[in-house]
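The other protein chains are all here in position, but one chain of the complex has been omitted.
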Amino acid sequence: MKFNTSIGFSDSENILIYGKDLCNDLIGNVNLGDMAFIAATHRLPTENESRMLNAIMVALCEHGFTPSSISTRLTYLGAPESTQAAVAAGLLGAGNVYLGSMESTARVLQESVGFYGNLDNDEMVNKILSNYKDKRFPGFGHPIHKQVDPRSKKLFEMAENLGFKKGYSKLITDIHKSLCEIKQKEIVLNASGAVGAILSDMGFKWNIVKCFALAARSVGLIGHILEEQGKDRISQDLWDYVQENTKYNM
Amino acid sequence: MKFNTSIGFSDSENILIYGKDLCNDLIGNVNLGDMAFIAATHRLPTENESRMLNAIMVALCEHGFTPSSISTRLTYLGAPESTQAAVAAGLLGAGNVYLGSMESTARVLQESVGFYGNLDNDEMVNKILSNYKDKRFPGFGHPIHKQVDPRSKKLFEMAENLGFKKGYSKLITDIHKSLCEIKQKEIVLNASGAVGAILSDMGFKWNIVKCFALAARSVGLIGHILEEQGKDRISQDLWDYVQENTKYNM
Amino acid sequence: MKFNTSIGFSDSENILIYGKDLCNDLIGNVNLGDMAFIAATHRLPTENESRMLNAIMVALCEHGFTPSSISTRLTYLGAPESTQAAVAAGLLGAGNVYLGSMESTARVLQESVGFYGNLDNDEMVNKILSNYKDKRFPGFGHPIHKQVDPRSKKLFEMAENLGFKKGYSKLITDIHKSLCEIKQKEIVLNASGAVGAILSDMGFKWNIVKCFALAARSVGLIGHILEEQGKDRISQDLWDYVQENTKYNM
Partner (left out) sequence: MKFNTSIGFSDSENILIYGKDLCNDLIGNVNLGDMAFIAATHRLPTENESRMLNAIMVALCEHGFTPSSISTRLTYLGAPESTQAAVAAGLLGAGNVYLGSMESTARVLQESVGFYGNLDNDEMVNKILSNYKDKRFPGFGHPIHKQVDPRSKKLFEMAENLGFKKGYSKLITDIHKSLCEIKQKEIVLNASGAVGAILSDMGFKWNIVKCFALAARSVGLIGHILEEQGKDRISQDLWDYVQENTKYNM
């Protein structure tokens, strides 16, 4: 039996990764975000692709105190010798409710164009939204940024300038307009929605989209672990607070 | 009770991360590796720091088929709907035996300078190695790169050019020389050893060092998940192979 | 703010769990499987409930070399100091493809009775199966036990004797019969299918069903970790085999 891979190979002197020489072509020449691009496409990004994907991943690194970063901190409190466990615990909540909306947005956009690609744009938007009468369309709404999500605005501006505001971005913008009209109020196109659309326009398949967010989040969790190593260790305070404020219903 | 943090803050219009405006200062201006630097220092990297840390993290992204990437693939086989679980499973093996050696190297270097900082270099090296008579000194040896680890060579060259080959790099180089003399053969200073020393010279405390590797590894795992989504899905083949080649000792 | 819970409470002298005194009512009086019952119902099991749930969980503990147990072993190889990481890695693959079928079976049975409860049994079975024309019905088929899954047989016998072979078990048996007729061949009702039905008949909601399997699997993983601590450590051999048999497609 042979295990096939296009990822990498090394012998005593060389290390090849995706057909590139790690030490001569990659280290020193590309940045960490570029490596995510290479892993997902097996080729070097263009200058614009590098800027766009790094911008997206930078936008996704850090969200302050979330269920995810709090889990990392609580895990670190119990197992400070295993930073890997703390990071893993912080990724495990990236499911359907949170980071999953990025994947869901990319999926509905890509599958809709697959299903309804022969329709004109207005009809396609109507078709798509008719499937979401009883459930939330992914990529919209935000508890804090109620008027506009500044990350979506910034990322779409960059996408425009770098040549990535294409069909999927246009589609979600049309969906956005329709949703606001239907609901008769301003609904926010959030960062997950923007990222789902732009990554689709960059050519990434929906089922790899969340992986970029997971990698970005791993970068951000460095800051939470560091803070738990110092004076701003909130995990113990949080646990104390819960214990002191538990009401036991017998 | 207040939960203190220096990490981030957002209101309806602004998102601050480590005192920087996410949309105006970071997105579009820094790359993903820079975000790791910012998370660990709360300041922007200099040009040289950006290049060095990205180089290090690029070097750590991908190691082909390892226990770690195989765990990611086997986990993805069972739970393809949860990419977060697959990535988490791939990080959980980054313990004492594998990625931990980077942390151990940084620790022994930093603690040794703390303990023996008043000794001259030769004495310090002797003192340090005397503690490792019965156990392996971390950061040395490699099953494939038996003469030289090309990543160490490349990273030390960059560190030299960018101004980060300082005390800790010098110390591990001296330890390397002594070890080879003691063992009377060429022992390889591996990538973990080089990274542990250079990150120490960049000013990072030993207990945050492994976090850079975990973030880099999360980037690399994108490639393994992608491959499991396509024709080079090794997980099922591997499982089949194990089942067909199991010898049951009753 | 108060955090409500019915789970537990302790003061300097007492520990209450689900309204029972841990030291006087539970320790020494109930077994580990009973604790799973108590956690899921907040009451002590009857003698028959205790026997049935323990039988189910015993059936689920161990499945030999699976993607899940291999992930545990590979994780342990890298991080032997963190048994918790090894166990966690072994649980993370319990997703839609593997242990998830137990949850899916319970879900389709419970939701079907909810939707079609007013139909007679034959009509209900037809309705249910008509939704699965293009996809596999969960709980059927097995790569090794092609004629009969001995665990299903045993568990249904016990369910019969203990009074838990009720509506859901009858429904899946009718579905089984129909499926075999449609496919014109013997299709195996596997352990996941049997467990999904019997747990439904015991009154457990579908979305807690997989938790019993996860707890049982945690028990089984003890054996794999133990074997990795001894002479039958397969993880290193497996990794070596993969490395020696990798074909790199550049």
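For reference, chains read A, B and C in written order, and residue numbers begin at 1 within each chain.
As a convention for this text, contacts are C-beta pairs under 8 Å (C-beta built on N, C-alpha and C of every residue); 3 or more make two chains touch, one makes a residue touch a chain.
Computed from a predicted structure; not experimentally measured.
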Omitted chain's touching partners, listed by label: A, B, C
Full-complex contact with the absent chain, from A:7, A:32, A:55 or A:70: A:70
Chain A residues that touch the omitted chain in the full complex: 64-68, 70-71, 74-82, 85-86, 88-89, 92-100, 232, 234-235, 238-239, 241-243, 246, 249
Missing-chain contacts mapped onto chain C: 1, 3-15, 17-18, 22-24, 26-28, 30-36, 38-40, 50-51, 54-55, 57-59, 61-65, 82-85, 87-89, 91-95, 99, 144-148, 150-151, 153-155, 158, 205, 207-208, 210-212, 214-216, 218-227, 229, 231-232, 234, 237-238, 241
Residues from chain B at the interface with the omitted partner, ascending: 1-6, 8-9, 16, 19, 79, 81-82, 84-85, 88, 92, 242, 245-250
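Rule of thumb we're sticking to: only the chains that are shown with their structure count from here on.
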Chain whose Cα centroid lies nearest the overall Cα centroid: A
Rounded Å distance, chain B centre to chain C centre (Cα mean): 37
Where chain A and chain C are represented by their mean Cα positions, the distance between them in whole Å: 32
Distance from chain B to chain A - Cα centre to Cα centre, in angstrom: 23
Set of chain A residues in contact with two or more other chains: 1, 3-6, 8-9, 82, 84-85, 88, 92
